[in-house]
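The other protein chains are all here in position, but one chain of the complex has been omitted.
Chain naming follows the written order as A, B and C, and within any one chain the residues start at number 1.
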Amino acid sequence: MTPGEALAAECARYTAMGWMRGTSGNLSVVVDRDPLRLAVTVSGKDKGELAPDDVVLVDAEGNTDDPVRVPSAEAALHGRIAAVSGAGAVVHVHALAPVVAAEHWPGGVELRDLEMLKGFGRYAHDDVVVVPVVPNNQDMKVLGDAFEEGFRPDVPALLVARHGVYVWGDDLYQARHRLECLEWLLRFKVETSRR
Amino acid sequence: MTPGEALAAECARYTAMGWMRGTSGNLSVVVDRDPLRLAVTVSGKDKGELAPDDVVLVDAEGNTDDPVRVPSAEAALHGRIAAVSGAGAVVHVHALAPVVAAEHWPGGVELRDLEMLKGFGRYAHDDVVVVPVVPNNQDMKVLGDAFEEGFRPDVPALLVARHGVYVWGDDLYQARHRLECLEWLLRFKVETSRR
Amino acid sequence: MTPGEALAAECARYTAMGWMRGTSGNLSVVVDRDPLRLAVTVSGKDKGELAPDDVVLVDAEGNTDDPVRVPSAEAALHGRIAAVSGAGAVVHVHALAPVVAAEHWPGGVELRDLEMLKGFGRYAHDDVVVVPVVPNNQDMKVLGDAFEEGFRPDVPALLVARHGVYVWGDDLYQARHRLECLEWLLRFKVETSRR
Partner (left out) sequence: MTPGEALAAECARYTAMGWMRGTSGNLSVVVDRDPLRLAVTVSGKDKGELAPDDVVLVDAEGNTDDPVRVPSAEAALHGRIAAVSGAGAVVHVHALAPVVAAEHWPGGVELRDLEMLKGFGRYAHDDVVVVPVVPNNQDMKVLGDAFEEGFRPDVPALLVARHGVYVWGDDLYQARHRLECLEWLLRFKVETSRR
């Protein structure tokens, strides 16, 4: 599978789950490390209907020399996350529970003693995970700085308040599993804090 | 794709999302501007099972000279919205969250500082969007007048209390994306106001 | 389509919506009026996997002379509803919202001034609809008597507390649309009463 085919397939999956409404969200995979190059989904298209060539190559700052395709505006944050974390794939979706959780716990969402944390790369017991929350911003430099300030190698996710969630991993497969588990964890947290 | 094929495909999509229960909801596209002519889904059929010819041509008042097909009773409001807003497509569905939001905020639903507003054609920051709410009515003239009174060119949606939501755009594709984003925004608003 | 094919198709649809968990729920169509004969789904099978011959002919009391197939235990209530209401199809599913609504309003669930009531065969304004709630019982005679006592020709549904919902219509198509609209109405009622 080419990066474009893989990104289109993952986008279709997330769209079916309601996590990529409208043309929102974007996914990327690292195609080169030195210098850093990512294949990122194009901007402005329905993410449930991407074609394998709806992908654009960008550098670490999210810039492209593609004469036609426009990368997602958030490509620079993908680049920053890939550079800082060493991830091979970054997924950004607008699932509802992460944004609700960020609204309830703007200082970071604490998770602990939950089996699903294993699917997020952590332990199911006595391991306090705080998923950082940063304020939303249209300037990817500002968002990237906030991300880097709160970055910990053992927390492969970032919540952007009133916006969405970023999750990363070695590849799209690992990123997917971490995202699916994190979304579950945040729904559990929101649900059980309500009562 | 003919207008009928496009309308049937969009209806099937919304039905699968649970937004067109029973035979409810209706979609239209403008096929002529001067004078205004719209292709609108027929009345009384399961919206998940429309055929490409389950569509009827109406004028700005929702009247047709089709000898067989009955347009949706709400065709006149589609015509009014298309005439006033200049939209090329109008979608009307009975998603739950918009109706719940209209119930909670009958004076209009205020949204601001949410990234998803970009998918609704607005800004993610410092941009107050008030989605108007009008009381339900079976007289399309009354509904249309209420719509027009609250109309603002930068708010491409109307909530009809205890009924459903109208969203419009240049074409079905843009209307779909705006609807998907608005539904998300209203779910977020309802969810986070509950706690 | 034979009655068996139609019943299997509707069951698969409701199963996909999560309304026929396990082997629960049952659907019927009237195949003869005088004397009354219904085709009803068999007992004990996964309702998402019915074959066209997983259907059994029963009389008004739910009895069959089929040497092999076992009708649903609730076939007698289907017969009673068809006899009393004149319906041509009866659907019984275990959607969650109807049972939650019956729990909250054990004296009957009042609905009014909601557009979706039109999909239930009523008016959208100034028309008070009370969906009757009866206590659960394993004796179909007791359930049937309770149904008949509360029966009104203009309310084509019955809520069985801590159990499920019955909806009927001229045919499976109309029953489906009424059920879909009623489920929406009850979700709306539960949702908006919570806040």
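Note that a residue touches a chain if its C-beta (ideal position, glycine included) is under 8 Å from a C-beta of that chain, and two chains touch if they have at least 3 such contacts.
Since the model is a prediction, treat every value here as computed from it, not as a measurement.
J.: Who does the absent chain touch among those shown?
T.: The omitted chain makes contact with A, C across the full complex.
J.: Out of A:53, A:66 or A:115, which touches the unshown chain?
T.: Of the listed residues, the one touching the omitted chain is A:115.
J.: Out of C:32, C:53, C:66 or C:103, point to the residue that touches the absent chain in the complete complex.
T.: C:103
J.: Name every residue on chain C in touch with the hidden partner chain.
T.: Residue positions of chain C that touch the missing chain: 21-24, 46, 94, 96, 99-100, 103-104, 136, 138, 160, 162-164, 193-194.
J.: Taking the full complex into account, what residues of chain A touch the chain not shown?
T.: So the residues of chain A touching the unseen chain are 113-116, 119, 124-125, 173, 176-178, 180-181, 183-184, 187-188, 191-192, 194-195.
Operating definition for what follows: only the chains that are shown with their structure count from here on.
J.: What is the graph distance from chain A to chain C, where chains are linked when they touch?
T.: 2
J.: If I superpose the C-alpha trace of chain B onto chain C, what rotation angle comes out, expressed in steps of 5 degrees from 0 to 180?
T.: So the angle, rounded to a multiple of 5, is 90 degrees.
J.: Using mean C-alpha positions as chain centres, tell me how far chain A is from chain C in Å, no decimals.
T.: A distance of 44 Å separates the two centres.
J.: Mark out which residues of chain A touch at least two other chains, giving numbers and ranges.
T.: Nothing qualifies.
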